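In this view, the complex is presented without one of its protein chains, the others remaining in place.
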Amino acid sequence: MLDEGAKGVYVIAVTPFLPDGAVDMASTDRMVDFYLDAGATGLTVLGIMGEAPKLTEAESTAFVRRIVARVAGRVPVIVGVSAPGFAQMAGLAKSVMDCGAAGVMIAPPGHLRTDDQIVGYYHQAVEFIGDAPFVVQDFPLVTGVQMSVPVITRIVRDLPTCVCLKHEDWPGLEKIGALRKEGALNRRISILCGNGGVFLPEEMARGADGAMTGFAYPEMMVSVVKNHLNGTPDRGRDLFDAYLPLARFEQQPGLGLAIRKHVLMKRGVIAHATQRRPGAALSAAGVAEVELLMGRLERRLAELG
Amino acid sequence: MLDEGAKGVYVIAVTPFLPDGAVDMASTDRMVDFYLDAGATGLTVLGIMGEAPKLTEAESTAFVRRIVARVAGRVPVIVGVSAPGFAQMAGLAKSVMDCGAAGVMIAPPGHLRTDDQIVGYYHQAVEFIGDAPFVVQDFPLVTGVQMSVPVITRIVRDLPTCVCLKHEDWPGLEKIGALRKEGALNRRISILCGNGGVFLPEEMARGADGAMTGFAYPEMMVSVVKNHLNGTPDRGRDLFDAYLPLARFEQQPGLGLAIRKHVLMKRGVIAHATQRRPGAALSAAGVAEVELLMGRLERRLAELG
Amino acid sequence: MLDEGAKGVYVIAVTPFLPDGAVDMASTDRMVDFYLDAGATGLTVLGIMGEAPKLTEAESTAFVRRIVARVAGRVPVIVGVSAPGFAQMAGLAKSVMDCGAAGVMIAPPGHLRTDDQIVGYYHQAVEFIGDAPFVVQDFPLVTGVQMSVPVITRIVRDLPTCVCLKHEDWPGLEKIGALRKEGALNRRISILCGNGGVFLPEEMARGADGAMTGFAYPEMMVSVVKNHLNGTPDRGRDLFDAYLPLARFEQQPGLGLAIRKHVLMKRGVIAHATQRRPGAALSAAGVAEVELLMGRLERRLAELG
Partner (left out) sequence: MLDEGAKGVYVIAVTPFLPDGAVDMASTDRMVDFYLDAGATGLTVLGIMGEAPKLTEAESTAFVRRIVARVAGRVPVIVGVSAPGFAQMAGLAKSVMDCGAAGVMIAPPGHLRTDDQIVGYYHQAVEFIGDAPFVVQDFPLVTGVQMSVPVITRIVRDLPTCVCLKHEDWPGLEKIGALRKEGALNRRISILCGNGGVFLPEEMARGADGAMTGFAYPEMMVSVVKNHLNGTPDRGRDLFDAYLPLARFEQQPGLGLAIRKHVLMKRGVIAHATQRRPGAALSAAGVAEVELLMGRLERRLAELG
């Protein structure tokens, strides 16, 4: 079970598809092995970048079952269960927890505005998901919902099964600092950061416990976190800087997943870069840009030794 | 099958629930009879006001099956199949058409902005729903998507299975006029109007074919449409004016469904006003307001004879 | 000076223009007289429906000066000073208070989301407008900002110069009730309601002090408020119902001002219905609809005696 002590790198997994749009289970297995070999301390599946809303309930459950089987208990698996209604959320949460998931992740629906509305939403969600540990996804750029520090404080205080914040606000460094201040929360929860890792060195310095995002080179995130914990943050930053041109490129809203899947395909992780529709495809020029950046990365890593 | 000639009043049906949140099938049957007795020429179920996103796939299908069985071919049944992803939409569309639905309704997802994005979305949707006739739902206040006349023109021209516009733009009378202008569309489609009926006399005068909305007194809408077609629009307006204080009250965003369900309960149509969560409940003061308006309506109708 | 005791009908004045787009000062005088003759207990100028953002600073000041001169102390004049930046707001507030305004009105800018952001905004605004009494404009449909009861509570508690809430939330009746509950606010402030008056009977019943909106028949609002205070709310509702078909028609977002100005022109109040661009004009069909409704209103009023 996921708990407040979660740290390291929880990779946001993509959902691999075959060219005809079916879920690619062979690639799924290979992807699990790749992420764990890279040092992932957890996996998060069916997040926004996991194309969750494009899957039927049956497909979602089958995909989670396959992931959990391949992981075979080595790391916790978190599953996104955000849904337009609580009946769907409850159904999915029950089914994935029964499959062996370690917790669920819930993003707030876009119509929430006031502090009370947001806190109220999580109260209701917990009535539906029961005692499953959950991650609050704080990603205003995509959800449109802004969760202030007082809102997170209330959620953490009121709902003991809230164990982790997937932090992806922008700008968000001050928010980490505020949440880590003595007495801000009534108990320490895990803070894992998103945004494709492009602020990870600073996030760690402010008190994050690691990353929960899907940059196609998870080894970068593993290194930054490890070097931070080892007291060699500068070495972590050197590596971070080497990967940054690609990480920045992958962070383009609307195109990031196409880039990420292309890199994973080039690295031999998944067989196809296919996204289910609607999904932006990479043009020939886009492919050339990504591959140029991959080449430059290799050279820079060689320089760094 | 729904076609371009659809006219009259397609009532947007509520989804009745028992106090414990289960779908109330007995009330569902009674509701079908009530709507048809009131003169409905069609039913539209699982729309936004039908709490569609709060139902699981299995519940949606069971509800549609029950409705279709009770209707027993007397009028066409349209089913809302808007979904966050096309896989879900395709699954639901197939299942409800197999159950005997006459067509489906699709609202655009809120992230669409440009003309090309909106037109492209409907192109993709049609690839997934096949040859099911469909209604375009144009409801910017709720969806956030603004469909201009050129966009609707392109959808109608490109996609022959588009047979009806559920018109609910605001202000929208000019849009009806523009779409009805000689040559605006390459073929005439049905235009049925929403907004709880509060602009129905003007909409009919501009060229609409009727209403597709769920005001708890469908007989008002039936009268307005009938009087318009009979050349006695003023008589229709007299009735409309009598119902308007209640219709306006029901049109409060965020509370409309609670009011609508309360009226239907008071009228003996459904057993409970229960909404699935999240859903705004009516306070005691709200109940008193609705019932005061119901009383005034009766008196005014008596005056009108 | 405006204070917490404000009640009655504060008409939101239009800004009359000549066909060439210049401010029409002769119509301005006539409009002031019309509103006061109709029983207005205050005027609010340069609100959203006053086309405020279309005026230069110099024009705004000249318009306010003219209004104040014509009013000649008979009723308080409130001036909208919402602006993209505080420097502009401060300049306008100073200049209109110097002209003799009784207070200012401030709508929150659309990017505010969290409770703290909204409260913080009003704190900052007060630093810029000094001790001018102010009205908080709560109009989510247009501003996009949702102010919960706790937010209004904090603003009222923290900022003693906040004397009035222009209430225009939707649905908003519960909010009035909550703010009027014993102990909800640390002091009673005035609540004046917007939305073109279409919920005025219910708003008064919930504890509002009157209306602050610009329906082109202010006499309706004056009657509803007076009948409510006189203990004859049903007589007020009878009149309200008579005006409702027009009030509803005027409430169409995006077209309301065109309708309002057309009615005021037909009633001889302003010389031209001209709006400054960008502004939606009424089509011939729209004009016919408005005039049909004006005719029906006259007949209904005659019936009511």
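Chains here go by letter, A, B and C, matching the order in which they are written, and residues are numbered from 1 within each.
Keep this in mind: a residue touches a chain if its C-beta (ideal position, glycine included) is under 8 Å from a C-beta of that chain, and two chains touch if they have at least 3 such contacts.
Computed from a predicted model, the values in this text were never measured in an experiment.
> Relative to the complete complex, which of the depicted chains are touched by the chain excluded from display?
Touch partners of the hidden chain, whole complex considered, are A, B, C.
> Which of C:Gly5, C:Pro53, C:Gly73 or C:Gly295 sits in contact with the chain that's absent?
C:Pro53
> Which candidate, A:Met25, A:Ala184 or A:Leu244, sits in contact with the chain we can't see?
Only one listed residue reaches the unshown chain, and that is A:Leu244.
> With the missing chain put back, one of A:Gly183, A:Gly231 or A:Pro253 would touch it. Which one?
A:Pro253
> Which listed residue (B:Leu2, B:Val23, B:Val151 or B:Leu293) would be found touching the missing chain in the intact complex?
Hidden-chain contact among the options goes to B:Val151.
> May I ask you to list the residues on chain C that touch the chain which is not drawn?
51, 53-57, 59, 83-88, 91, 110, 120-121, 124, 276-278
> At which residues does chain B meet the chain that is not included here?
On the side of chain B, residues 113-117, 145-148, 150-151 touch the unshown chain.
> For review purposes, identify every residue of chain A that touches the missing chain, sorted by number.
170-171, 173-174, 177, 198-199, 202, 205-206, 237, 240-241, 244-245, 248-249, 252-255, 280, 283, 285-286, 289, 296, 300
The rule is simple: only the chains that are shown with their structure count from here on.
> Interface check for copies chain A and chain C. Shared numbers divided by all numbers used: above half gives same, below half gives different; which is it?
Looking at both copies, the contact residues mostly coincide.
> Specify the chain most distant from chain B by Cα centroid.
Using the mean of the C-alpha atoms as each chain's centre, the farthest one from chain B is A.
> Where the CA atoms of chain A average out and where those of chain C average out, how many Å apart are those spots?
47
> Would you give the residues of chain A that are in contact with at least 2 other chains, written as numbers and ranges?
Answer for chain A, listing residues that touch two or more other chains: there are none.
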